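What follows is a single structure, and I will ask about it in a moment.
All protein chains but one are shown at their positions in the complex.
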């Protein structure tokens, strides 16, 4: 197969070896074989089959390939039974009956999915997010004192530092990493049979719940408190929500960077390769293509939560209308991981233009004083400080004078002006120091998450 | 205003007094006033204003109405400043400066939202869900031994009990109630000013983070670890996910009941009022209108998570594109609560038709034995029991004989038939006892959640 | 009812009298009564009842109120039967049997919905969109020569005019208005009874399809080619798609304006009222609150298409799981109309800052020449003009020289420089004339849509 014959961008463009290992169809079948092996092992422990039988089955499970399973499925039109047949074909007559013994397909499928998504989260998604978090913390701490104008509504508001702006994302992503960790640790498996009532396994051993626990312990999963043919959908749904939610943080960050990279703002930039072509007809351009890419992938993957919610409804002891759709779930993991990896790479070389930040700040620094002025007036007892400052600002705007000057010239303000302390006067003339606790907060946030995430 | 002039079904049809108390615009403003009062109280504690000032402001906050705030907003075109003006108008000149002192609008708005959604969850949503959980547990325990055929793919599968089927929902809803509780307890408030760096409050007191903590303690909320003009969206997003996820459980239950109420199945039914009209032209009909209603509301509210995810992206220290959309959030709480209340009411009088369950079960009981037979054959060493039983089933189908008979007549099977124990023979002829651990599991699940949820 | 006791922002905040007239519950019932009246009229025409009976019923239909229908529904638990009862109560014994005669509830409900949505589209939505289109055309024509830098990826690209930028939205909205018109004219009604096979009406008259046509003609609707209990969902779905799609155009425009209103760009602005408060603590701010509002409402209403798609699946001759959800449909019409009205109002007073547009343009005008230069070089036979210009641009960037100068100094370029015509030289030094067909295209687009939409 030529990879450009693929339809999915995840297969022909955004893939990686790591994704293949956990998220491909080959991986899916390998994980199912692992569950079959764990079943055999547990059966042996409970004395249903011999250790030797289990060992044989375990060895066979390691050798099963997607290709042969698909060939067998082609013949019998049932995917999990095909897997069982392939394993059975590799073991002795004596061991054969214990392959898939007492299992319904979804004992294997759902348990394998939980296992696979758990490990994909641990090995693919979380490392990428942690790498990104690390990159963000580094920028935040490095730039904790870099003056930047804070913006609300796209308008200059009050001063912050660029490190403080980064700390927002450090905090939000840190929080999401914890949410993802918690969700992946709550993933559940099951070994309760075709309708969840342990009908089949009850015939094999007296305590089928213990057998289920045994298998899950072997795999590092929790058994569901109650299952039907399938595991209750909520634990996986929670993980998908946590992933989607983290994706929103990445998208928000990307949007901010895209905006800060605008020609008129130019406070940050993606580093540009030597041979890189900016645009096919405008060679001078430096486009935020990586930030755009991440925002774009978010638009593709965020709506997939709808599918997850839709799939959580299954009639009676289950219908199969979540089968094909669930096959697309690995794409969400891949989409988030590729985005995080991309962002981490860009952020490590993020160009921060302190000079432009200052230049932009200068544009409105005069009026920034409005807020502290209003506070100061109120502290000195002005009964309607906000309205008074609003009037002064309008006045300043009309006459083109700085706010400070408008203040000095206002007769009504004289009693308050006299009460100003030295540091208050300084502040009104130097709004660049009006950054509150920006730097301290940045440090606090970064240290908190470094500790919390062991970075 | 005539309520039938309303556009929203939540206002003209599905509303309740409880919803009004927490979810209306009046409530929204009342909660904002509560935050303003908490601010004044904290300022007094920190010595910024006097206790008397704070008390005056607190009293004023209790008297503010939506109507006057809207009138003031009409004049000045800013809603939170309008609220502040209304409060200021009710206090002495001396107290005036301390109204909204050091606050940015969203210190109030976001904190009030967190508070309101927390209390709406506690007072409206959770009571409704717990009532439903209670009703489900009652049915589950009562019907734990009521034989029902388990269904997968809409096809008869293996036997369960109706209580066991209910236990699925007991477990899933119990789990969601815990998720909702946990999410609502994680809601965060903030008092960090216009861009989150405590710029304004840093001028008022040396430790503005302590002031923030003070206010949040007063209100029973957590301060965000980092905020911009707004609280990080994730905590509210998590709550909305938990609500949506719980809604999925209700919708799944409703679908199952709708299907069990089908004319051909008729295992359960909504109780029908004496004067109730089933259909405008088919007077004999008994429609599952409440289950349909809940499924329908789910279709309206589930997609709202998209809005929540979209709103979690806000440029820089915030844009305001989540303002109007967030005004619709209370509807999700109302939608879920009204659905839960409706289901609880129906479930308390749910008609369970044990006889029809038995009749339906009889339809396929012959072939149900296929699964235990396959297990038994495998236990007795048959090397390909599954395939052997598949052949027997096809044979039985072709000849119209029961599976047991086909088994007895099969020459190939004679060696295995001889090995059958008495209890194995009994089971093959009495598939109605093949319910595994259905009853025990039902009890276990119900007891777990009764304890966990203090029901 | 106090309007602040409402939960929906459409009821307490964004409503209008026009919305009430078409989109409220009162309106819904009034439209259903209109269909009942049309039925009576058609029955009379076909000789089933007398003209007098029909006239009586028609008069009664005009007097029915939501309040009485709800009271009756409370009693009998069926909404449409309640409506029929209320009408019946207002007519003579002789006319009574012909009220709702031969109808199933959804003959009335679905037909009334089609009618209501058609008229709401005509009377509420389209006028608002046309008003907006008019405002946009005015700006486009007025500013067709106003130089603006075109932006791609947020980066300066090639020059356009502001009128040309507006023409994008003129064209897209014009196109959507046509799509909405076409969709609302395709709305279908039905009068085919409980399962769509004209079972009941076949007993009343020999040609029930003719009766259906008669009723639809009376109401100005098309009869569905095939219906079950309900009208096929596609015609309404198409209308909702067209509305949603138009909403996307409004949201895109709002985003563009928000960005052009950024402090650093400042090319457009919402006009600001004298007493308007920009921010509760930053009195100097001029926030794009109306553009933000529209973007925000879009985030609320765009995802509602999911509900529309979900509701298009109805089991067999229909289930009722689209009933409650469909009650929320009028909100989409209201949301779009209120957004269009708001934008139209703002656009009529949009402040366009030609000076800032020029200033911004100047920032990068040197490098804008790269594209025409590349074209010119290619025209003069350069075999790899794009790469050559990319190199020149890098050179210019490194040395800080304008591109033109770098060109002149390049030895390799000498043969091509000699071939430059006067107008080509002029262009390279005056990139502000490199606006292509911006002005002409603007005119062409505006004239097209003025004619097409009769503006």
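Points to keep in mind about this one:
In order of appearance the chains are A, B and C, and numbering begins at 1 in each one.
Operating definition for what follows: contacts are C-beta pairs under 8 Å (C-beta built on N, C-alpha and C of every residue); 3 or more make two chains touch, one makes a residue touch a chain.
Predicted, not measured: the structure shown is a model, and the values here were computed from it.
The hidden chain makes contact, of the residues C:79, C:292 or C:371, with C:371. Annotation: of A:161, A:175, A:228 or A:287, A:287 touches the absent chain (contact as defined above). When the full complex is taken into account, the listed residue touching the unshown chain is C:229, out of C:8, C:146 or C:229.
Considering the whole complex, the residue from A:15, A:232, A:366 or A:436 that touches the absent chain is A:15. Contact with the chain that does not appear here is found for just one residue of C:245, C:364 or C:391, C:245. Even with one chain removed from view, chain A keeps its contact list with that chain: residues 1-15, 19-20, 23-26, 29, 65-67, 70, 75-78, 80-81, 84, 100, 103-105, 193-194, 200, 258, 273, 275-282, 287, 289, 292-293, 295-297, 299-300, 302-304, 306-307, 310-311, 319-328, 330-331, 334. One chain of the complex is left out; on chain B, the residues touching it are 149, 151-158, 258-259, 261-265, 277-289, 292, 306, 360, 363-364, 367-368, 370-371, 374, 386, 389-390, 393, 397, 403. The chain not displayed touches chain C at residues 81, 84, 88, 93, 96-98, 101-102, 150-154, 157-161, 164-165, 167-168, 170-172, 175-176, 179, 193-204, 208-209, 224-226, 228-229, 232-234, 237-238, 241, 244-245, 248-249, 251-252, 255-256, 259, 302-303, 305-306, 309, 312-320, 371-372, 375-376, 378-379, 381-386, 427, 434-438, 441, 445, 448.
By our rule, only the chains that are shown with their structure count from here on.
Chain centres here are means of the Cα atoms, and by that rule the chain farthest away from chain B is C.
Rounded to a whole number, the gap between the C-alpha centres of chain A and chain C is 34 angstrom. In chain C, the residues that reach two or more other chains under the touch definition are 258, 277-282, 287, 289, 292, 306.
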